[in-house]
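Structure record follows, encoded as structure tokens.
Only one protein chain is missing from this complex, and each of the others stays in its spot.
Chain nomenclature is as follows: A and B, assigned in order of appearance, with residue numbering initiated at 1 for each chain independently.
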Amino acid sequence: MPQLNLVQAINDALRTEMRRDPTVLVMGEDVGVNGGVFRATENLYKEFGPDRSIDTPLSEAGIVGTAIGMALNGLKPVAEIQFDGFMAPAFDQIVSHAARIRWRSRGRFHVPIVIRAPYGGGIRGPELHSESPEAHYAHTPGLKVVIPSNPYDAKGLLIAAIRDPDPVIFFEPKRLYRAFRAEVPEEDYIVPIGKARIAREGSEVTLIAWGAMTPVALGAAEKMAAQNVSVEVIDLRTIVPLDIETVIESAKKTGRVVIVHEAPRTCGFGSELAALVNDRAFEHLKAPIVRVTGPDTVIPQARLEDYYLPDIGRCLKGIEKALNY
Amino acid sequence: MPQMTLVQAINDALRTEMRRDPTVLVMGEDVGVNGGVFRATEGLYQEFGPDRAIDTPLAESGIVGTAIGMALNGLKPVAEIQFDGFMAPAFDQIVSHAARIRWRSRGRFHVPIVIRAPYGGGIRALEHHSEAPEAYYVHTPGLKVVIPSNPYDAKGLLIAAIRDPDPVIFFEPKRLYRAFRQEVPEGDYTVPIGKASLVREGTDVTVISWGAMVRICLQAIAQLEGISVELVDLRTLAPLDIETVLSSVAKTGRAVIVQEAPRTCSLSSELTALINERLLLQLQAPVVRVTGYDTHIPYLTMEQYYLPDAGRVQKGIERALSF
Partner (left out) sequence: MAAKTILQRERLVPFIQILDPEGMANPTDIVELGLKPHDFKAMYRWMVLARTFDERALALQRQGRLGTYAPLLGQEAAQVGSAYALKPEDWVFPSYREHAVLAMRGQSWLQLFTFWGGNEEGNRIPEGIRNFMVCVPIATQILHATGAAWAAKLKGERSCVIVYFGDGATSEGDFHEGLNFAGVFKAPVVFFCQNNQYAISVPRTRQTASETIAQKAIAYGFEGVQVDGNDVFAVYKATKEALAKARDGGGPTLIEAVTYRLTHHTTADDWTRYRPSEEVEMWKQKDPIKRLKLYLEKQGLWSEHDEAKLLEEAKAEIAQAVAQYEALPKRDVEDIFKYMYAEMPWNLKEQLQELKEYLAEHGGDLPKE
């Protein structure tokens, strides 16, 4: 089986679906001739030509808005927003239309688009290139929000997203694009949307993460294992719809929950997880739910970003807090 | 003291500040000649002229973007977005700029603008006219978010917001615009941003709410017999008055949060997380959330089923009490 890194897996997923389904196309800034600034759409232009690998004008609302129109007229566009920070200009088209058209039309129309964006910090990017805006989309009814943490999931989730009849926001942890390789099957397969993965089984603390925080969480679990503490790591994979069963079952089993995310804490997705666990596993809780997150600031630029992003040490601190309550 | 509705109190606050400070101006769609579609800016055009009560082209991103530019160059614009649902076209200017310029410039520049928008459901409107989008802005570091629930607070909070050196999102519960009158002092006064108000003291359960839901909570509580409910009106959602919330819940041991917005990843989630984090041992029941559903708010024939009403608040209180 080929060993691919995460961005290659994304590329492979796009190619696989474009070969299978002639209505699938990619569109965005620099996605055609240049193959995408991260090379996620590399060679698609050569194989599928300028009508299916479309270099658009520089205009995010334009990209998402016309992708919606294409989807209404029978195509399946995968729109790329070049960086997480540039989702905002398309925000209105996403929340006021993509998320609403099925509902507004009473099911007559739907919007099977995928909006892909490189996501999160850790690549020493300039401002607006390291954001984690998932909470904005998780709070918007009508969207699905998917964030893979490894090459295998990335391919399977992206194929599932493209086939999904509803709009999917697909965030790709950009610091993992080339961080490591994993076995990725050549053929097509899906990883179902809405299913979390127990990345490591454990019994004393539940550590919930997604995206680039998953390897960090696994690193922390490893360290705790050395101290004979058994940490269960859940990689959510999909934020919306959330795999509530996996989360609650684990919370009930361990009685201690730590949530790790890059985004600012207030009203981040960690708050929703905490609220759900509080609601459904209240009597099992042996300690308050701990959130290990980015602080409520703008994510700093290169020199300070390591102090902003949760790392293994901060996860360990969070775990200890949950254990020592 | 004059009796005012909430929208009159807003109008009064704007006039008061515009008289006091010549750099304050209002701008937006239909805010000048027409006095605003809800009449919030009524009479300002006549008193202050077209340069300080500015009818802009129809472009929310344009309104907020140019307001930011004006603020950078010494003015204090109060920008009106005509309805909550039309904040979205200005989203990029709000989250990528208004919220960040102090930080980006290391304090050299700041953005003392207020973005006012009529907020929430209950006026039997079309799509995009009844939204409760506060969570987007509460989750955006660098913004303050304020939602008054009565005329007195509306005036005092808006004056505070205009004087605030940072960008303030000021949501006005539109179903309360003309719902009732209250004594509102003439002249200027402020209600501090970041301070909740204890609307009602009680000992059995804490109800936390904001905006138009505060009235619904009061209705619900009035009908409950034999239960002592403490009601907290947050007034400011960011920065949150965490002390008031926690000291109340520490006392009662039970909390119910009531909001119009969809549930998932909302301010009710944050409040629950904070309470769980800091008061787990004092909690006698899980925190209960009474909220809008995770759907779009329906058009007028169904919106009453979506918005929390007194009965649903009572159910939430009962759930918290019977755990």
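Simple rule for what comes next: a residue touches a chain if its C-beta (ideal position, glycine included) is under 8 Å from a C-beta of that chain, and two chains touch if they have at least 3 such contacts.
In this text, all values refer to a predicted model and were calculated from it rather than measured experimentally.
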Sole residue of A:165, A:295 or A:313 that reaches the chain not shown, by the stated touch rule: A:165
Selected from B:125, B:287 or B:321 as touching the chain missing from the view: B:125
Contact set of subunit A toward the excluded chain (per top definition): 25, 51, 56-57, 59, 61-62, 64-75, 92-93, 96-97, 101-110, 141-142, 144, 164-166, 194, 240-242, 244
Subunit B residues touching the omitted chain (full complex): 29-30, 33-35, 37, 55-62, 85-86, 88-89, 124-129, 219, 263-264, 293-296, 298-302, 304-306, 309-312, 315
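Note that only the chains that are shown with their structure count from here on.
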Distance between chain centroids, defined by C-alpha means - subunit A, subunit B (Å): 31
Complex interface listing, subunit B residues touching subunit A: 85, 88-89, 91-92, 95-96, 99-100, 103-104, 127-128, 135-136, 138-142, 238, 240, 261-262, 264-270, 272-273, 275-278, 280, 283, 285-289, 293-296, 323
Residue ranges of subunit A in contact with subunit B within the complex: 85, 88-89, 91-92, 95-96, 99-100, 103-104, 127-128, 135-136, 138-139, 141-142, 240, 263-264, 266-272, 274-275, 277-280, 282, 285, 287-291, 296-298, 325
